[in-house]
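I am attaching a structure below and will ask some questions about it afterwards.
All protein chains but one are shown in place.
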Amino acid sequence: MTDHLNSAILLIHCPDQRGIVRAVTDFIFRHGGNVTALDQYVDPEQGMFFMRVAWSLDQFDLEREDIDAAFADALGREMQMEWSLEFTDHVQRMALFVSQHSHCFYDILARYETGEWRVEIPLVISNHETLRPAVERLGIDFHCLPVNKENKAQQEQKQLELLQHYGVDFVVLARYMQILSEDFVSAWPHKVINIHHSFLPAFAGARPYHAAYERGVKIIGATSHYVTADLDAGPIIEQDVVRVSHEHSIDDLVRKGRDLEKIVLARAIWQHLQHRVLAYRNRTIVF
Amino acid sequence: MTDHLNSAILLIHCPDQRGIVRAVTDFIFRHGGNVTALDQYVDPEQGMFFMRVAWSLDQFDLEREDIDAAFADALGREMQMEWSLEFTDHVQRMALFVSQHSHCFYDILARYETGEWRVEIPLVISNHETLRPAVERLGIDFHCLPVNKENKAQQEQKQLELLQHYGVDFVVLARYMQILSEDFVSAWPHKVINIHHSFLPAFAGARPYHAAYERGVKIIGATSHYVTADLDAGPIIEQDVVRVSHEHSIDDLVRKGRDLEKIVLARAIWQHLQHRVLAYRNRTIVF
Amino acid sequence: MTDHLNSAILLIHCPDQRGIVRAVTDFIFRHGGNVTALDQYVDPEQGMFFMRVAWSLDQFDLEREDIDAAFADALGREMQMEWSLEFTDHVQRMALFVSQHSHCFYDILARYETGEWRVEIPLVISNHETLRPAVERLGIDFHCLPVNKENKAQQEQKQLELLQHYGVDFVVLARYMQILSEDFVSAWPHKVINIHHSFLPAFAGARPYHAAYERGVKIIGATSHYVTADLDAGPIIEQDVVRVSHEHSIDDLVRKGRDLEKIVLARAIWQHLQHRVLAYRNRTIVF
Partner (left out) sequence: MTDHLNSAILLIHCPDQRGIVRAVTDFIFRHGGNVTALDQYVDPEQGMFFMRVAWSLDQFDLEREDIDAAFADALGREMQMEWSLEFTDHVQRMALFVSQHSHCFYDILARYETGEWRVEIPLVISNHETLRPAVERLGIDFHCLPVNKENKAQQEQKQLELLQHYGVDFVVLARYMQILSEDFVSAWPHKVINIHHSFLPAFAGARPYHAAYERGVKIIGATSHYVTADLDAGPIIEQDVVRVSHEHSIDDLVRKGRDLEKIVLARAIWQHLQHRVLAYRNRTIVF
């Protein structure tokens, strides 16, 4: 499910109409591209068409910087498409926001250190100094920006500047424990991935494991989603669950949940890195 | 995990204190019983002790009708225990409440017909005539009691009389689609098992699959619980889930959910039949 | 995931080459079809391309009986394709082979009775009389063909004649407990669906729950696959699992396994009915 290097990926959506796949694949074919992966989905409720197509650029006759315009001219404009064009050899730059719950952080770091993902982590932002040594050891910049009610707007401004300065492509909140303002979120639409420690929409908000314990559920979950202005209500990328029983104390739920959270978050990041996630309104199409 | 015939089962709870297991097993031992299964759980938050113990009556020297009093005298009263005493050779009588969604109904009927469970189904109550032939074919009485706002109190009164008349031990709402009144529910505490077609507490109330679709969850669930006056909030016996994706329409969720519902409900009934479920406040201990 | 009525479905495979999706969608487009679902997969190891495409026939300008030839002329022959063409309004005819383990049988019957699937069951074949009443009650023909070493070839001959006589499209072995001969299997390639009561390839052959118990596994499974001459080694359509523990006796494994088997088999049948399964060598592509 990993696309070859030197490939292009188009993520498209538009009103459903006759001939879309044909038009897209015809465009690629006529310019010498070889389709290596193609997924499409029609949402019958909304009358919308969604597509992800990857093709090899080896014998493609358009320059990379000309593809967007050529695609618009050939069919994009006429078919009222919105799309994003990605190249598989671009190494994406991911910023990590962390706090003191470090299990997701360490899990991501190990994947980074072992080269599991094609990704660059230029900086980690935290509201605590705790994880600085672990970050700097890998040659990653660490910025400690403690946030409180008074300075939140200023600190977020600094965060946004840092993201720009470091040329970041997307942000991962690895149990960051702070709520981002609407301004921040709208500046990075579908570019901020969060992990929530419950099976959303159950137990949104604070202390989900306590709430799960109180309710006596037999299964707990974790949810990774894009952050929107509406807390814990953004489009869900990935969820998973694990069984629990009456024997599990809140501490046990927290312990079991940690493993769930880190795996669910890692899967969401992987899907995002592969350009497999297309968020539309409040749902995701994960190709 | 099935107890032998000619066994007794005690389900006990009491304030936690030193020596409970010893006292219970000593009582059984002194009267010639042989413990075949024993589970206990201490809830540290509530300071409560819970226990399920099964023993063979083969060489037990108390008559069945004397056990309760002897247990009370020996330790029950002193240790402030509440308990229920069950005998494994008693064939429990289960009433089914159904409506028109028949998948749980047919699943239970097949288990009944093939003798999978040790249970008697003397009657089925429905607010529709639809399933009468399937019920009567197996020699089970079928009572159609259509419920509307005006006659609800009267119809429930008839239902309660039927349950008494048929000597019913517990009730299963197999997608009955009607809300039982507080009066009904309090007359049958922890004796009415419902199946809700969502992963509670997410999507309580009506049309959970529609709500799940709208929210864009990646996993759907089903929950079996004892019915309490608080709708969809009773103690959970069993839950399970299945993965879905953007490709699944609401109809697909309903289709996948049907299989989940019938299996989750069947597991809950099985646990209940084995006297493995101890409900305390709003949680269950499922031994 | 259910295709509209009055649609056509093509299941295609061929050597991978440039322009396949374009060629197929162009063919459909030029004849007035509207693609409603499209999935494709390239097996890089084998250099093979696989595709499932569904389109509405509402404004398609070819007669149904002319599509195959037109497709062959337009691209099928040149691209060395093999394909099958299906129509969603054709109600497929499924034969059930059963024995005495009836849980899968009853589960399928309930789906049939409630119209869950678009399918016709014209006949049930068994080597025991046991289930005759349940079958005939629904107006389905029941044929009892007891099989032993001596008469196996003859009885299979009768079975094959019955399948032909009833115009059967595919066969489901719902815990039939008999091994079909190579002759039978090769007459119905990828048209006989079996359910095996283990997580294949673990515990192939007889008494898998006993073997699972002996091995002390913590999870048991069930596997639905197309039957090939090589016992329990045919292409897998669907698998699922459930947790067990040391507390579960063999009887418990059998009990839990029954629920797994019937759900896994039902899912495989559903996928097959939707023409979503493409078997190639010993693997399936399940679109």
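Letters A, B and C mark the chains in the order given here, with residues in each chain numbered from 1 onward.
As a convention for this text, a residue touches a chain if its C-beta (ideal position, glycine included) is under 8 Å from a C-beta of that chain, and two chains touch if they have at least 3 such contacts.
Just so you know, these numbers come straight off a predicted model, no measurement behind them.
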{"item": "Shown chains touched by the chain that is not drawn here", "value": "A, B, C"}
{"item": "Residue of A:F87, A:Y106 or A:Y280 in touch with the missing chain, whole complex considered", "value": "A:Y106"}
{"item": "In subunit A, positions touching the absent partner", "value": "1-2, 102-103, 106-107, 110, 113-114, 116, 137, 247-249, 251-252, 255, 258-259, 263, 266"}
{"item": "Hidden partner interface residues of subunit C, rising order", "value": "41, 43-45, 199-203, 214-219, 221, 235-241, 245-247, 249, 282-286"}
{"item": "In subunit B, positions touching the absent partner", "value": "18-22, 25-26, 28-29, 34-40, 42, 243"}
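Operating definition for what follows: only the chains that are shown with their structure count from here on.
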{"item": "Contact graph of the chains (line, ring, star, complete, other)", "value": "complete"}
{"item": "Geometric centre: closest chain by C-alpha means", "value": "C"}
{"item": "Multi-partner residues of subunit B (each touching 2 or more other chains)", "value": "247, 249"}
